[in-house]
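Each chain you see keeps its place in the complex, though not every chain is here.
Chains here go by letter, A and B, matching the order in which they are written, and residues are numbered from 1 within each.
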Amino acid sequence: MSYIQPAEFASKMVDAGESKIFMATKDTLIRAYMAGAILALAAAFAVTIAVNTGNFLVASLLFPVGFCTLYLLGFDLLTGVFTLAPLAVIAKRPGCTWPGVFRNWGLVFVGNFAGALTTAVMMAIIFTMGFSQEPNAVGQRIGQIGEARTLGYAEAGGAGMLTVFVRAVMCNWMVSTGVVAAMMSSSVSGKIMAMWMPIIVFFYLGFEHSIVNMFLFPSGIMLGGEFTWVDYFAYNEIPVVLGNLVGGLTFVGGMIYATHFKESPKRKPIKDASTVAAE
Amino acid sequence: MSYIQPAEFASKMVDAGESKIFMATKDTLIRAYMAGAILALAAAFAVTIAVNTGNFLVASLLFPVGFCTLYLLGFDLLTGVFTLAPLAVIAKRPGCTWPGVFRNWGLVFVGNFAGALTTAVMMAIIFTMGFSQEPNAVGQRIGQIGEARTLGYAEAGGAGMLTVFVRAVMCNWMVSTGVVAAMMSSSVSGKIMAMWMPIIVFFYLGFEHSIVNMFLFPSGIMLGGEFTWVDYFAYNEIPVVLGNLVGGLTFVGGMIYATHFKESPKRKPIKDASTVAAE
């Protein structure tokens, strides 16, 4: 019985949100640091595949190794806590407050950023033989990604800002679906298969993920990309964080909470068949 | 024991049909909205793959990520409720009536359409950098799909209408087989593998799916396809809905009901071996 019914995984989501709010600072930071570092390495892996093979689909099919590994290891991404932590407040769990949510989000942001930067520095050493050579092909490509996805949006003005925001909304719709997917199964193979699906979609369609970008853009600056930290934050990281927040909370957290956690009574009370549909 | 025997999954089908009829309006709409939105995104994903790689088989092999994800999340497609809801009436479940079935179908149609449109608008923003540029290659392709599959059928007259109807019948034969497939297993990996199979077939063979089309054709109109909303409804959506209804109800709901739910007695009552065959 490895599939977990919607009503049950919706409860797990609220429980998980509550546990994030009460998690000790040390554990929150370590888990966020490792999550950021692993996701960043997966991004480096995927870009390397894309450059070497010229095939972005193959890169996208393998990118989920990072996401799956970090969630199985019990680590946390900002995109996930955006979706989960508020549910505990909305469900009025005792002691769960918005300040507790913001505290969790802040710590996870810091931890994810530090982890992604650690990977960025180590990979930059590898891409440049300890900064003694020009960046290799992959290193150069990373610089270019950063330019197109900061200055490119900036040039398009308000339409560009709308686009980056929508891409970030779509991103965390899929990424948080991956987080929920891991809660649907009690087996490792089931978790991996269920997580893999939405993560491929987000990566292949070029949606904007705030933690992946914590690796790509700082790496880009280190490796010669022609854009600044201000460009990165103004035209990418900040709108992406906001889009990720909106996408995860509305399309995943909010919708599942509304229909599976707070399911309405049947029109006529014959029997409880609420969970049969997806079995 | 993750495989569920035919007699048992046939019962689950009738139970699921009953639960659709009694589901509250709010839950019916939310679940249909999310199902439509996710399936639409999977269609956008598959078209993007097909355009970028020129390989429609690869697109078809990955399209099922959307179907599998939405069913695991407990959401509902019109094609599925076409097949399941009537079984509860046919099985004379107390309180289950045809008006209840039609009410469910109507709500799911509305929810699916709203969800698919939401995805269509968001993807159109991405394809056109917030409507500030010409549609990219994928956006242009979506316009062309719509033309061929409305005006193309219309040009062939009655033979075209027959063809679109048969393609819709075949479509929901396979898609509803996917819905039943999810009921055959109690594990996530089993559900995913079993659902994946018929969904690949329907997508690769170009069968017509009413909800996928709720994304493709409105997107096509937004992105410059040379056909009208009337063309879309008259030559595609309406015959496809009818074909989906006939295909799901006869080849899946009806047949399984007739032989597995209402299995005839053995010719000679030695022992109950009815379920051994498929074990």
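Operating definition for what follows: a contact is a pair of C-beta atoms (placed from the backbone, for glycine too) under 8 Å apart; a residue touches a chain by one contact, two chains touch by 3 or more.
Small disclaimer: the values here were computed from a predicted structure and weren't measured.
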Identical protein chains in the complete assembly, only 2 of which are shown: 5
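One rule holds for everything that comes next: only the chains that are shown with their structure count from here on.
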Relative orientation of copies chain A and chain B, as a Cα rotation angle in degrees, nearest 5: 70
Whole-Å gap between the CA centroids of chain A and chain B: 29
Residue ranges of chain A touching chain B (in the complex, touch as defined): 1-3, 5-6, 55-57, 156-163, 166-167, 169-170, 174, 177, 180-181, 184-185, 187, 189-191, 193-194, 197-198, 200-201, 204-205, 251, 255-256, 258-260, 263-268, 270, 273-279
Touching residues on chain B, where the partner in the complex is chain A: 2, 12, 15-16, 18-24, 26-27, 30-31, 33-34, 37, 41-42, 44-45, 48-49, 52-53, 58, 62, 65-66, 68-69, 71-76, 93-95, 122, 125-126, 129-133, 182-183, 185-189, 191-192
